[in-house]
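Take a look at the structure set out below.
Only one protein chain is missing; all other protein chains are in place.
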Amino acid sequence: MKPELMKRMVKGPDGVEFEVEPLRDYFCEVPPTVMPAAYIKIVEDLFNWARAESIWILGFGTGCGAIEMRPLMTPRFDAYRYGVQWRPTPRQANLFIISGYLSTKTLKRAIRAYEQMQNPKYVIGLGSCTINGGMYWDSYNTIKRLDDYLPVDLYIAGCMPRPEALLAGFMDLKKIIRAGKGEGANQYAENFAWYKENQKRVIHDWDMPDYNW
Amino acid sequence: MDFDWMKIPYAFLTVFIVVNYGFLMTALIQKIGARVGRRYGIPIWQNYLDMIKNYGLRSSITHGAMFYLGPVFRLSGGVGLLLFVPSIYGSYMFSNLSFAGDLILALYFVFFGTLGMALGAAESGHPHAAIGITRGLSQVSMAELPFGLAVFSVALQYQTLSVTDIVAAQQGGMLTWTLFTNPLAVSAAMLSFLGSMMRPPFDVVIAPQEIPIGPPTEYHSSYLALMQTNRVIFPVAKIVIYMNLFFGGATSWPEFFLKVFLIYMWSAFVGVVFPRFRVEQSIRWFLVWAVPLGVLSIMVV
Amino acid sequence: MNALTIFAIGLGTAFLLGLLGERQKSLGYMLTLAALTFMSAVSASWLVVFAATGADSFDIFTAGTAPPFAINLRMGLIEAALTLLINLTGLFAAMHMGDALLRLGQRAMAVLIIAIMALCGIVLTRDIFNLFVFFELIVIATAGLVLLSDDDSALAAGFKYLIVSQFISALLLVGIIFAYHATGTLNIDGMAEAAAAIDPSVSGAFAIAFFLMFIAVVAELKPFPANGWALDMYEAAHPGFSAVFSAASGTAALYAVDKLLQIGGTDWLPVATGIGIVTFVGANLLALPQTNDRRLLGYSSIAQTGLILTVLGQQDIFGDDYFFIAGGLLFAHALAKAGLYWLSALVAGRTLPDWAALQSRPLLVFAFISCVAMLSGLPPFPSFYAKWELAHLLVAEGRSGLLALILFGALVEAGYLFRWFGYLIKRATPAESIACPAHQLLPIAAAVLGGWALGFVWGELSSSYFGRTNLLLTLPLFFALTFLLLDWLPAWVKNTLAIGGMVAFFSLTYAEYDPLRLIFAVIFLIGGAVTLLASYHAHGRRIGFYPAAMLMYAGMIMLIRASDSFGFFAAWELLTVGSYFLILRGKHSEPHALSYIVFSLGGAFLILAGFALAASAVPPAPTFEIAQLADLVQPVAPWVFLLLALGFMTKTAAIGVHIWLPGAHAEAETDVSPMVSGILLKAGLYGLFVLLMNMGKQSLYGVELTYVMLWIGAITALLGNLMAIFQEDAKRLLAYSSIGQMGYALFGLALMNHLGWLMALMFVINHYIYKSMLFLSVGGVAKRTGTREMFKMGGLITLMPLSFIATLIGIIAVSGVPPLSGFGGRWIFYNAILTADARLPMVLIFLSGPIAFLYLFRLIHTIFLGQLKDEHRRLKEAPFWIILPQMIYVALLMVVAVVPGMVLRHVDAYISQFFPDGALNWEGSTITSQFGYWNPVAIMIIVGVIFMLLFGWLLFVNRRAQKVKQFNFVFSAERPFRPETTHFAWNFFAPYRKAMGFLVQPFVTRFWAAVTDLLHTAADITRRLYNGNGQTYAFHFLLFVVAVFTFRMGM
Partner (left out) sequence: MTMRELYDRTKALFPLGELIEQRSGGNNDLVFVTVPAAHLRATILHLRDKEGFSHLVLLTAVDWLEEGQFQLTYLLNNRQQAYDLGLRVMISRDSATMESIHDVWPTAATYQRELREMFGIDFPGSPRIEEEFILEGWNDIPPYRRDFDTLKYAQEKFSERPGRKTHDPETHMRQQLYPDMSPTGK
């Protein structure tokens, strides 16, 4: 446990001492819940269509694959025309691309960023490393199966896949969303305990609340 | 008080027209920007999709009451600003709620949304929100000065503060526009306009890579949807003031659409050409280039 | 009873004491006291006789023959009063130094009695040689008393005193011989007659003779700079005796000078004036760097003597008022100095901060401040009335330069006296409590009560002779002073009384005010009462708070009610002093309160000079009505305008003289800050209103003064706002914001058009409401958090929601955003400037508008939003009594926002009599000007409806929002470390500082610091003259004589 997260005695301005427990006082402890779809199907379909056509990617490059995403913004590939944009904050993003190998240290950040995204949210595993470890299969600090830790909607294989592959991946993701199958967030909430167990098995210094709102 | 209740549906109509126009126009401008970069650009209806998507998000969080109210303040500011100024000159239907006050009301109401939004963003506790706000406020304090001077100059010129009267004075062909009768004020105001549109080179406030989009960094879902709506209403409302003061106003919707588009294009045009200023650079820029124009305009008018 | 009894008793007792045995000290002491009491009684009886019957003075012929063949004495009202003063001083001094006298034995007692008797002699005698004899007696007695003490330094001091005194005696004697030779008489009156008729051929010789006599007697006054020999006396002697030395000896010597001047005639008056004013200014400057209390008092005594000598020198223009002025100054000086010297005996340490020992004794603090007020010429003491007449007469005779010097000296004097008072109140109290034996307290009480009593007497004199008000009889002041007596009551009782009194006074008098005054009266009295609600939160007795607060409020309401310049000025001084005491109560307010009082008194002196100048330009009348300002014409009018405007602008903290405000307002207590900011600042604006209403536009050397004010207002608004941005201290931020807001109001006034004034009034109302509210809110937060540094706070919104709401409403109102009331001010402002001629200053005002957003946002963000700190997690909302007024203000603000016309339309109509053009049209709820229109009700409704619609929509679509805690935000995939490192608050506007910081360099602060440094340095250099060597002092004296002689002969 990091010192700043430990319980501490604090003296208020009136001289009364009391205890501050950062994890309880500074972080929301509520676990995630399964968020139902809209009650009326046609509304949900409308939403799904909008979700599919307005994919906002979290600008977070976890590994070397991040370099493959940049060309998508350029005239050559221009992902914007498919309704794909990059957002700098997870609050506003819907799609998290794990771009390549994910060390345990980055995994912690990835979990945090993922949990701070709003339901529904999607994850793409980019490159072999996210599928089975790829060339880092024997590394002491790189995870080998992304879907153990986060609900993955789609993998794009390759080492590294080219931007065209990513574009194709977006098209596939759109189909998944349109079909109403992009329910990773709810899956995560349903199997929350299982995911947390997996995550905590590899992250030894768990220094955050179980769910990062 | 004899209030004409028909004003209410008319006001809604104005808002409806402007929102849709704003959605399409901003997308178009973005598309033009993309074409400058030789990209294809977003679909023209992308803004609608984004907004529906944001309303369609199932979860959301709140940091507290002010956080919750921030976007409400913001959009109220935008809608209010739009409604306090007549949109179409000579049209009773689209004179909106301008009976409530004159130009000064509109000028000061600009800050209503900004202030509320700043408070909401600040309650999130995010340092980047606060940093973005300090930048925005610092920049605005100087960027607004030339505009204030230009407005003063125009008010002196026409000896009135009523927007309708100012537009009326310009109804004699293009050469009676303030643009030609008081070019100094218009140039000062148009430079100031650049600073208030959150476009390059004056967009350090929402610098995405440095302080992830600044004040709205914590906003999402329906909050963001409200803010998106404001982001199309507010510039149009603001441009309407510019249009009425400097460019002869609009007597019909097509004229309105064209003028608003062209004025908006001015900032887009500058934006795609210039890189970003730091805050103190932009303050100095306004101080050196725009303020003297404004001062000159009030001295000679 | 025969006046000679004084001498008989004095000499008799002295002899009798000699007869008593060594062991009968107590008996001797009793005898001494009895003798002095009896002597006092003689004087008192004569005083009663003269005062009651109005009888003329009469001469006593000692040898039964008329002069010049015998010595004659004269007893009159003046003599009776002076001898009473001397005898009482002697009596109380004897009482005070009872211990010392008993130790030293009968000889000391005899010497004291002889000294007092001799002093009376100087006053009474009309014979010049007799005068000499009495002087000699005094010298011997004084030296004897000093030498009798065992103290080494006292011995040295006494010896130096003797050396120089012998010089003086020699000069006096030689002078008398020559004068006698020239005139053939030793009688003063005879000599005066003879001198007037003297043969021109010998007039030169007589002049030299007179010069010698004159310089000798003047030297007894220890004029600056030939006074080193006397200062050691003040410092070394027993304080009980120093009081005699300062109060009684000074009095007698001054009267002797007065007598001599009758001989010398008007030719010698300028010399007296010159010596006097040099002494006054020089000694005050030298007192500035003193650290020893008694030496400081010595310098102050010399300075006061110098002032009175100046008055003596100006007697030709005073006419009948001469004794009123000189007496007022003299008695105030004597009583105050005696009181202070006696007080100094109670204090163990000899440096000024040691006086903090008095803190534990409120009555002694009261005694001290009474004495200081007497010396500084503050109302309601005699010196105040005297100062007023003095200033008027000097200006009337065109001697403004002299007045300027006097006021400068007085300001320096007030500076060090109030600095001393600051030490007394604010420095750490020594551990051991002070001993207060009754026999030492009684003299102090006598001096203080005497001072107040004389204040009443002078007030009565002033009211019967000049038709002015006796301040002590005015209801508000009387009410305020009542709280001195009630100070033992618990605070809440006094608070209730205060609020009740203010509301009652308002309800009794509200019908008397015109709309403009009514607004100010409402703010001062009702507003003050609302602010006082916050004072219910204080526990205990809160000694000293209510007299001070009530004094301030009394001053303010008297200001409004004053119709003549005297009442106005007196009220101004009262509110200044009252607010000074209030400000001084703050924890770290010592330096700030000092700079406040110095600037305020400086401003007040300008006002005094302005009124004096104004009164000199109209036909002589007992009183100068404020309305008569309108009658002034060139060339006086612009100068009056300038002086008064500068004085008032000091109070509104216009740029250049603003440096007192931030500290004073920020360091004040929670409930005092709103009083001094929200309410007190309006007094300055009221003054400006009155000034401009009566005088209108004035131009000096072709410069229109209102135009200059316009610029000052604009610069103040800009710089005040800019400086507010960079403050870390919340209350300082608000204080600087007040400077900016006052700049706006000043600007509005200086626009000199209808709407400009309306705008200024709108600012008066708005600023009162929102600044009081903000100060209370921030004060409540500071009270709970224990700090005023904003970056140490944060995230308090959930813990202190009501304070937050008050602040939120406040900042929206300050910033002028619709729909709240600040917008009204802005709207009127825009309409006002459209008709104004000057356009350039508007640029600055335009710039300062948006700048307000910067500091306002900072205020609310860094305190209430952002990250809550560990130690603040258990904070409670501010106390109820601090919240209550805030909520009242919120309600008020809403009312003013929706129906501004309720107040403003009356004022609008009232202003029309000054500026008929540009009145607003109040039709229904719409307000129309010649340029635009505005409908506050509609704005409120429209904004409200839009807001509620959107809020409802958001609530509907976002009903399931999860409430999260303060660290649940996106932190670049990390998590925040601690709230302290996450709260973005310190140096909040760093980029702005980079761009605009050059504008807020502390030039003004540096300027004033340089001025004070310069004064101190000058004093320090002069101080080197005083090297403690008796011969040097004698040499100084000779030099002084030669210099005066050269000066006189060169005239």
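Letters A, B and C mark the chains in the order given here, with residues in each chain numbered from 1 onward.
By definition in this document, a contact is a pair of C-beta atoms (placed from the backbone, for glycine too) under 8 Å apart; a residue touches a chain by one contact, two chains touch by 3 or more.
Because the structure is a prediction, the values reported are computed rather than measured.
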Shown chains that the omitted chain touches within the full complex: A
Full-complex contact with the absent chain, from A:Thr74, A:Asn132 or A:Asn191: A:Asn132
Contacts of chain A with the absent chain, listed as residue ranges: 104-105, 108, 131-133, 137-145, 148, 198, 201-206
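We take it that only the chains that are shown with their structure count from here on.
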Centre-of-Cα separation between chain B and chain A, whole angstrom: 35
Euclidean distance of C-alpha centroids - chain A vs chain C, Å: 70
In chain B, residues with contacts to at least two other chains: 55, 58-61, 212, 217-218, 221
Chain C: positions in contact with at least two other chains: 960, 962-964, 966-968, 970
Chain C-facing residues of chain A, complex: 4, 8, 10-14, 16, 18, 20, 22, 25-28, 30, 35, 60, 89-91, 109-110, 112-113, 116, 207-208, 212-213
Complex contacts: residues of chain C adjacent to chain A: 784-787, 870-875, 960, 962-968, 970, 973-979
Chain A contact footprint on chain B (complex, rising order): 34, 37-43, 46, 49-50, 52-53, 55-61, 208-209, 212-213, 217-221, 224
